[in-house]
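Of the protein chains in this complex, all but one are displayed in their positions.
Coming up: subunit A.
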Amino acid sequence: MLAYLIRRLFAVVLMLMVVTLVTFGIFFLIPKMVGTDPATMYVGKQADPAAIEGIRQKMGLDDPILVQFWEFVRGIVVGRDYTSGGETTHCAAPCFGYSFRTEQAVWPILLDRIPVTLSLAAGACVLWLLGGITTGVVSALRRGTVVDRSAMGVALAGVSLPIYFTGVVALAIFHYKLEWFDATYVPIEDSFTGWLEGLVLPWVTLAFLYAAMYARLTRATMLEVLGEDYIRTARAKGLKEPVVIGKHAMRSTMTPILTILGMDLGALIGGAILTETTFNLQGLGQAAIRSIGERDLPIIVGVTLITAASVVVANLIVDLMYAVIDPRVRLA
């Protein structure tokens, strides 16, 4: 198990290096290749040559691309300095870059937003797992009945309706019309009830989409598992139905669910862009969308790397959990 873990961690680091290289290349090498100068995006309406040169110096755009990449990676590990016009700004490790639009290091900006995104992702995840798996299991066990058809109809609606539609409708009804929820994010350390109230609509809206997908996946997997020989054997041995379903069928059913959960949760931690935008949650997703609009390249690179890291780490955790939920899986 330990050797497997070390191998996987090594693979995670390697994967993140590749992602960093590709991301860096997309945002800094390609503009150079097509002849555009990123520095001109940060100097305002009256593009003074000294201002452009100052930004170029500070971003290190005059250095060879490999040097720029090395400085970027080194900054993540040990921090780095940005110098222009004789003025030096230190960016402490982990330095994911420096935003020239906001005059702040990227990491503190993103760190400030991570609790919002984590709150959204964690709460929604609990809801969609509870709702999706329960619905899927019930549908599978009541296959062909009105319950099954109704549940799958709801699931189809959930999959089909985009968040920017369901979110807006939820706000229109429960915030603007009925005034049941404030729909304004409050940090949990300021007020627990305020935090809950602010997140109920985003949680439910986001969970509605994912629960629908998980319900359909759970139903399909459960139906397949219920046809397996070992389930028939368990029933033939006289085990009670709740034990057959809960102990034996669910374990196999959970394997693909965990796999997709790792991907979904990792991506969500990188920023649920639509949900955060719809509900004005100042999380990583909103930072990403604002940065794209304002061409704040360092922030875009930072969010991309955090997303990649979240997906890779979440998948690692999922792989480790396989052994817990399914004894057939042996890791070492």
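Note that in this section contacts are C-beta pairs under 8 Å (C-beta built on N, C-alpha and C of every residue); 3 or more make two chains touch, one makes a residue touch a chain; residues count from 1.
As a working rule, contacts and distances are computed from a predicted model.
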Listed names "Protein-glutamine gamma-glutamyltransferase", "Succinate dehydrogenase/fumarate reductase iron-sulfur subunit", "Solute-binding protein family 5 domain-containing protein" or "NADH-quinone oxidoreductase subunit N", with the criterion being the UniProt name of the chain not displayed: "Solute-binding protein family 5 domain-containing protein"
Contact partner of the left-out chain, one of A:140, A:201, A:226 or A:303: A:201
Contact with the hidden chain (one of A:134, A:259 or A:282): A:282
Selected residue (touches chain absent from view) among A:48, A:62, A:81 or A:241: A:48
Residues of subunit A (touch criterion as defined above) contacting the omitted chain: 36-37, 40-48, 50-55, 57, 84-87, 89, 99, 101-104, 109, 112, 131, 154, 157, 161, 165-166, 168-174, 176-182, 193, 197, 200-201, 204-205, 208, 277-280, 282, 286-287, 289-290, 293-295
